[in-house]
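Dropping the structure in here first, questions after.
Of the protein chains in this complex, all but one are displayed in their positions.
Think of it as A and B in the order they're written, each chain with its own count starting at 1.
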Amino acid sequence: MFDLEIEVNGKQEQVSVEADTTLLYLLRDKLGLTGSKDGCRSGDCGACVVLLDGKTVNACMVLAPQANGASVMTVEGLAKDGELHPLQRCFSESWAFQCGFCTGGMLMSCYALLKSNSNPTRDEIRAAIAGNFCRCTGYQALVTAVEQAAAELRANNV
Amino acid sequence: MSDTHIVGKRVPAANANEIVTGQARYCPDIDLPGMLFGKLLYSPYARARVIRLDVSKARKIPGVAAIITHADIPGENSYLYAAADQPLLVIDEVRYQGEALAAVAAVDEHTADIALAAIEVEYEQLPGIFDPVEAMHPDADQIVPGEKNVLSSHSFSTGDVEAAIATADVVIQNKYQTQCAEHAFLETEGGVGLVEDDGRITVYSSCQAPHRDRMQIARALAMPESMVRVITPSIGGAFGAKDEAHVQIHAALLAHATGQPVRLIRGRRESILTHVKRHPFIVEYTTAATSDGKLVAVKARAIADAGPYTNATQEVLHKFGEFVGGPYKIVNLEVELIGVRTNNPITGAFRGFGAPQAAFVYESQMDDLARKLGMDPLQIRLLNGVETGTKTYTGVLIREGSAMKASLRKAAEMIAWQKRHSCERQPAPHLRRGFGIATTIKGSGAGRGIADHASAALEMHRDGSVILHSAAADMGQGIVTVMTQIAAERLGIDLASITVTNADTSRSPDAGPTCASRQTMVSGNAVLKAANTIRDSLLTMAARKTKTEKHRLDLKVGHLTIDGKPHELSVKDLALRASNWGIPLHSESLVHFEYPEDAPMATYRFAQEVFQFGTQIAQVLVDCETGQVTVERLIAVHDAGKMINPGGVYGQIEGGIAQGIGYALTEELIVEAGLTQNPSLENYIVPLSLDIPEIEIEVLEIPEPFGAPLGAKGIAESPLVPTAPAIRNAICDAINKPLYRLPMTAERILSIGDD
Partner (left out) sequence: MKPAEFLSPTTLNDALELKHKHGAAARVIAGGTDLILRMRAQVLTPSLLIDLQHAALNNIKVSDKYLEVGASLTISEVLQNTRIEDLFPAIHMACRKFAGPPIRNRATIGGNIVNASPAADLVSPLIAYDAEIVLKSANGERTMPLVTFFTGAGKTLLKDDEILTQIRLPLSAASTNAYFIKLAQRNSMAISQLNLTTRLNLNRQGLIETARIVLGSVAAVPMRAMAAEAMLVGEKSSEDLFYAAAAQARQEVKPISDIRASREYRLQMTQVLVRRALLESIANV
């Protein structure tokens, strides 16, 4: 067993896992954070994308011990004090999803994008989600949602 | 309905908040005390006799709670969709790769894996049959003993096809081939079974048809259906493959065997190997026309590779036949539909249900015909297109068909069709640009001869809040949102006042499967009817209180209105008064989609009554040295009747087109001697965000007059249908060579003309 400390959505956690446990299993089964989804276990779908020390990763492709001492942010950490992040609100308003199974990972990829680029073009948004598979939409409403969220965030920061 | 306050608005999906916060619960997210983990043992072979299946060692592994084989199934060992020829667990012979032999329940996934590895199976590999034409041979080995390999064979004809072909000015004859395609829904199949204190079985099922699931689970358990309860949690996509049962029955069997909750989720590889696929078709097609481009006859023969079991093959073939002539006026038509068993993957429903295969063929034919006659592809379609009042060759009256030509004209206008070739057609020596058009027809509703009903229950409480019960499964396409909007509209309340329960067979009568683009119409009508009853009670209260005739009253945005002006009485006040007066504000409706008396099912089995039309135009750039295709523009004009929620409608259109682009260019389950070569999202090539262009969408809102709530009809399937032929016709326009096989991979495009 491997004892690790990890900060998840601002909360410090101490857990003991098998060395080959993935970060995804840790989040979903040990910590009950099921917003990150298990879609392929091979890094191909992006449904489990979370931020690891600020960078998007597929949680199914990270061993939990690799994340020892790191900070993780999942879709459950986006809303603050019950208030939705503009990305979450714009995703809802624009119909950026249908079945919603990709949405947790998709939101995290878009959140990471907006942290580094406050005014992305549609092409840049598409590039940022190129590792996030969505079978329901054609990504179009989703790209629009990110544009709108970016505009809101810029307006709020003025 | 022009002054609607909620219907027609792009409000967020009913479950949007749970989804964006990660709180929506799908089957894999369900965690119950004492829950076990289920796994299935799948056959590695496409065809083999099971000489020995020994689970005794595996059963002894600590942590293994149960292992069941065919011998342990209390009731019927079969799925039941159209036929009951597919076992839940193999008895003595596996007939496709991935067929299940045993089910394990263990304390955790790891232990379940160890148990699977400890099950001893001795196989005798048998020579499979993988070519449907070979399987049709009278001397071919029977794939299912006692059953013919040709599991479905139907012919339909009208007019005098041979005479029409003989006298036609031009005859186009081609052979087409379409691929085995995978749904690739993001949430793999799953079910969670548990035994209630009173012995009833509850199953959370990622499915499209909770009541049909219930029937199948009860059959397998040899329990009355009343003792089985099926609930749909959030569902991560389905697209037809979850219309047929998958692992939910096994989850129920394991829960029954152990007395503990069991969660059974397929891994991605198993998912791709085991659920029904879009049928591969081989189609021989003859189009006959006059020299001025008027269609005089169509003759088609289609062979669908069913895999070993029946599933929805017969229905898919019928749907193919129903639309094989396209949205065109055709007097002489003959179609032969053959479904054949093989040892290839099992097949069934997939968005479009036979219509995409048909459209690829008939729209390719139309372009080949136009080319041969030197006609404009747009004009030849306008010349032959159906209209309102056209009787189709299957004998159905098209009550509203104006969208056929309207969609063609609108799409042509959006891309300036007549000037399309004024662009740079060869931007580099190796690049060619082309334009292709396709216009298609697809129906809404289950079709003649199939139960097509739904019910919904609405209750308004004394505080004005409403609960809606419906058993219509929402796999992401938005039926729950549609139902809440219709209810809110009729009851004059806001969406926040409505709570919708998940589809639950213990609470709601059957709404039928969520398939065939039917729920907006059928469940939409059920909600409309239930809401109208409550509305009437509220207006009766209001009329009494305000001493006003009822017809002057309405409910809008939370308030009573008189002659359109808001009154101080709120809907809430009316609800409270009704409660105080002892008037129930509860209504349960049952609606049955009524097929007209003059349209007996004998005309054409499963024929639909309500149609969606749509036209798409693709602009592509073909790299003639590599064969690679870039879809530069995609124009889509679709008919949705009245839109209940534009967000949902546009979403269905862009999503359908994205799947259509994959169907056209890259998606193919590669099956060699029955073994799937690419059972992963890495190797089954679905287009991603950088592969799909910005789609230019226009929706035609032409209210549907027949059986449609507030004029709305289904839109879920039709947007996928024209995409592949539009892209095909664009590629052919670019390279000036025809293509007859899907998908049109770079390599295939490059190799045509070589042979």
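Please note the rule applied: a residue touches a chain if its C-beta (ideal position, glycine included) is under 8 Å from a C-beta of that chain, and two chains touch if they have at least 3 such contacts.
The model shown is predicted, which means the values in this text are computed figures rather than measured ones.
Engineer: The chain left out touches which of the shown chains?
Structural biologist: It touches the following shown chains in the full complex: A, B.
Engineer: Out of A:L31, A:C102, A:A128 or A:A150, which is the one that touches the chain we can't see?
Structural biologist: A:A128
Engineer: For the chain left out of this view, which of B:G524, B:P687 or B:G711 touches it?
Structural biologist: B:P687
Engineer: Can you say which of A:S92, A:S109 or A:T137 touches the chain missing from this structure?
Structural biologist: The missing chain is touched by A:S109.
Engineer: Pick out the residues on chain A that sit against the missing chain.
Structural biologist: 2, 18-22, 41-44, 46, 49, 52, 55-58, 61-63, 65-66, 68, 109, 112, 127-128, 130-133
Engineer: For chain B, which residues reach the chain that was dropped from this view?
Structural biologist: Counting only chain B, the missing chain is touched by 625-626, 628, 666, 670, 677-678, 682-683, 685, 687-691, 745-747, 750-751.
Here, only the chains that are shown with their structure count from here on.
Engineer: Under the definition above, what is the set of chain B residues touching chain A in their complex?
Structural biologist: 10, 12-13, 15-26, 28-29, 31, 183-188, 234-237, 239, 265, 267-268, 475-478, 647-648, 650-651, 654-655, 657-659, 680-682, 686, 688-690, 692, 694-695
Engineer: Please output the residues of chain A touching chain B within their complex, sorted ascending.
Structural biologist: Spelled out, the residues of chain A in touch with chain B are 28-29, 32-42, 44-45, 47, 74-76, 78-79, 84, 88-89, 91-95, 97-104, 107, 122, 126-127, 129-130, 132-141, 143.
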